[in-house]
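Removed: one protein chain of the complex. Kept in place: all other protein chains.
So, chain A:
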Amino acid sequence: MCAEVEETLKRIQTHKGVIGTIVVNAEGIPIRTTLDNSTTVQYAGLLHQLTMKARSTVRDIDPQNDLTFLRIRSKKHEIMVAPDKEYMLIVIQNPSE
């Protein structure tokens, strides 16, 4: 069981352009990360807040709705956040250009 998780995460990491992967829990503790600690902590803290805000926005507009995915494209790379009730998967990728 654990091995599947490992495999999935490794597969994601080895995709073209992926810079880093982070799994964060609801408290903001990084469970799995491929980046260094300080960067991870920064990403985890900031993105957690942003995801919460995005989710509340979506639900404010339509209470039946919920946030499924969040993508932030910046000049340098794209940050993708897959939120869930307890955990959050964050991937930073350099899109193919």
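Keep in mind that, in the parts below, a residue touches a chain if its C-beta (ideal position, glycine included) is under 8 Å from a C-beta of that chain, and two chains touch if they have at least 3 such contacts; residues count from 1.
Criterion: contacts and distances are computed from a predicted model.
Asker: Any idea which of "Proteasome subunit beta", "Acyl-[acyl-carrier-protein] desaturase", "Signal peptidase complex subunit 2" or "Dynein, axonemal, intermediate chain 2b" UniProt assigns to the chain that's been left out?
Answerer: "Dynein, axonemal, intermediate chain 2b"
Asker: Which chain A residues would touch the chain omitted from the figure, given the whole complex?
Answerer: Output for chain A: 1-2, 4-5, 8-9, 11-12, 15-18, 23, 25, 27-29, 31-32, 37-38, 41-42, 44-46, 68-69, 71, 73, 78, 80, 82, 84, 86-89, 91, 93, 95-97.
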